[in-house]
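With one protein chain withheld, the remaining protein chains of the complex are depicted in position.
After this line comes chain A, so read on.
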Amino acid sequence: MTRALPVLTVLLAIIVVWYGAAVWMNAQWAQDQAARADTTLTTDELIRQTLTQERPVLPAPHQVAMGLWDGLFGQKFTSKRSLVWHGWITLSATMAGFAIGTLAGITLAVGIVHSRTMDQSVMPWAVASQSIPILAIAPMVIVVFASAGVTGLLPKAIIAAWLSFFPVLVGMVKGLRTPDRMQLDLMQSWNASAAQVFWRLRLPSSLPYLFASLKVAVAASLVGTIVGELPAGATAGLGARLLSGSYYGQTVQIWSALFAAAILAALLVMLIGVVEKLTLHRMGLAR
């Protein structure tokens, strides 16, 4: 309870501010409507109207909550109006991209740690790849793949991988390099092979770094997938849901999709946290 109290206080403050902002931002439209109907609104009526509009500038928290609830549980899971269905489309591409990105990141990190040439040649390119705005590269990836007849999951997964390999790469390079001189000397005094040093020393040493990177990478994967769903009028996925919401001024729909994405990201990060805890505990690293 003592731990929940500060969190709840902040949450409450956010909700209060949000309601205030909703009233303030939606007031203009309510007043315009009233003026057109030649009526004036009491403060009470004004507030009530700002919080119940169909297409508010800023939907009130309860409207978003209801939109989210309806999207998640009010529809058949196979319906195109279901956030579960859209979420699944996004999730599958996210996981595919996350897997590709993680694999690429680890592979490159292993190469960088073991080869001086790769150390000097790969890292600048990896950094450069991340300095390109993903919004610029995403439509091109989609278009290039589409022209080759590939649509759907794969191009989105590539964009997700583009974003997610980098944190894994950086974390793993750091992690694989944590063993100090003394531990490497010990290995040498036992005449250990490079593979033995890798599997028995470098890899286990790097795991705490790997998990920290994976948490960043999975969130980045989700962002990459959603960005990949925005261009070219995709019809499925949380990104598409955001886009169609903005086409038709369905602000409640946008916010619901946003929250769905946020919840999905939180769940993924938590899932990795659980795996991390189990692994480190099994290794005797958690105390």
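One rule holds for everything that comes next: contacts are C-beta pairs under 8 Å (C-beta built on N, C-alpha and C of every residue); 3 or more make two chains touch, one makes a residue touch a chain; residues count from 1.
One rule holds for everything that comes next: contacts and distances are computed from a predicted model.
J.: Quick one: the chain not pictured, UniProt calls it what, "ABC transporter ATP-binding protein", "Beta sliding clamp", "Anti-sigma K factor RskA C-terminal domain-containing protein" or "Heme/copper-type cytochrome/quinol oxidase subunit 3"?
T.: Of the names offered in "ABC transporter ATP-binding protein", "Beta sliding clamp", "Anti-sigma K factor RskA C-terminal domain-containing protein" or "Heme/copper-type cytochrome/quinol oxidase subunit 3", the one UniProt assigns to the missing chain is "ABC transporter ATP-binding protein".
J.: One chain is left out of this view; which of A:Gln31, A:Thr107, A:Gln183 or A:Ser244 touches it in the full complex?
T.: A:Gln183
J.: So that we can see where the missing chain sits, which residues of chain A does it touch?
T.: Its contact residues with the unshown chain are 182-183, 185-192, 196, 200-201, 204, 283-285, 287.
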